[in-house]
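Notes follow once the structure below has been shown.
The complex is shown incomplete by one protein chain, all other protein chains being positioned as in the whole.
Then we have subunit A:
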Amino acid sequence: MSDLSNQTKAAGEDRHALVRKGLARRHRTEWLFRAAGLTAVILALGFVAILFTTIVSKGLPAFQQAYISANVQFDPELLNLDPAPERQAGQSQADFQAQSFAWQRELAMLNWNALVEASLRDLLPIGFEIDSRQLLSIVETSERHRLREMFVADPSLLGQTVPVEMLASANVDNWLKGTINRELGDAQQQLSAPARQLADEFYENGVIHMGFAWALLTNVDSRSAPASAGLAGAFMGSLYMLLIVIVLAVPIGVASAIYLEEFAPKSRLTDFIEVNINNLAAVPSIVFGLLGAAVFINYFRLPLSAPLAGGLVLTLMTLPTIIIATRAALKGVPQSLRQAALGLGASRSQMVFHHILPVTFPSILTASIIGVAQALGETAPLLLIGMNAFVAQIPTSPMDQATALPVQIFLWNGNENRNFFEARTSAAIMVLLGLMISLNAIAIFLRTYLERKK
């Protein structure tokens, strides 16, 4: 008896020794694994930090822009034009319209540049000689249109002198910010020597100053007046597409996932569908663009470049992501919850809507928002349905021509005025990233809020 217990004791000590011997190795593996994980996290964070610092350091200057403070006189001699026609009693509508058009044409023919030039000449330092083409090159070409619009909106300006903050041209902006090499010779400079000198003198005496670049946020893209190019059109285009994706992809995706997971009997057909949905998620996005061009544009004759077509393409692209993520969330619900509901006599749809969905709602929501955010950043498929067209108006409906934020980034990145658009591109990226981050923040907020409520 004591022999036996001695034996087991000895064996026990043996085993302890074995365990102890292995222990060091196990701790080492554990340590190695932790170190590898930590390194990976640090590396990833480092890359993200590099990405963000480059984008922000490049993009931030674009939020500042050179303005020229001038006093514009709406000189009656330059603006010799009858007052805007008013509708006479008994005049037919067509007649009145023709008259208005004639007046507006006349208005456009006026030499608005002369107004701009006169206001700049007033500001010239004494004795400064510069010809009118060179003088006008320091102000953005969009400003004469702005003066016209001011006048149309308020004809009583005639004869008055008002202070106007005019956008300096992109070339002046480059010159003052030093985004173009100031040492380059005349031949390589966009501005002539007197224009450059004037820009410097104006900057010194405060006629030209840096201000917040509202144009970037409130204007549409512009080719002729780069300094006035903005993101408003692309932003609205993206917003419409976002709405379409939310309205279509989220409910359809969630409903299909629920059907496949909770209702559909397991069969060859559902297996086949499942495999195909998984494959669809891996299809390159440009293929969805081709599909969209073939189906929505060629067959259904939806307007080219419209957020409607873009939104539908992005919906197709997002569906598999949402379906897969939602199914994963549903799979995570313990079977016992389903049994509890069914065992009480709940029907399948009652089980889903009363018990399964409330539990999975936060994860389904996160999945949807991530899918939608992914769609928001998509460029390639949009190029194929014409959303890279130059659009000079803010779209007012999903049927209007529009472009999208990522496409705008792509277009600006390829703009020939590299010096100016490099910063604008980064600024546009910042706006897009800001939108994405807010979407994700909403997801995180809703998730924690809903989980706390439960």
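As a convention for this text, contacts are C-beta pairs under 8 Å (C-beta built on N, C-alpha and C of every residue); 3 or more make two chains touch, one makes a residue touch a chain; residues count from 1.
Assume contacts and distances are computed from a predicted model.
Between the listed names "cytochrome-c oxidase", "Acyl-CoA dehydrogenase", "phosphoenolpyruvate--glycerone phosphotransferase" or "Phosphate ABC transporter ATP-binding protein, PhoT family", the UniProt record for the complex's undisplayed chain reads "Phosphate ABC transporter ATP-binding protein, PhoT family".
The omitted chain makes contact with just one of the residues A:L184, A:L337 or A:I437: A:L337.
Considering the full assembly, A:H354 is the residue among A:R87, A:K331, A:H354 or A:R418 that touches the omitted chain.
Residues of subunit A that touch the chain left out of view are 265-266, 334, 336-347, 350, 354-355, 358-359, 454.
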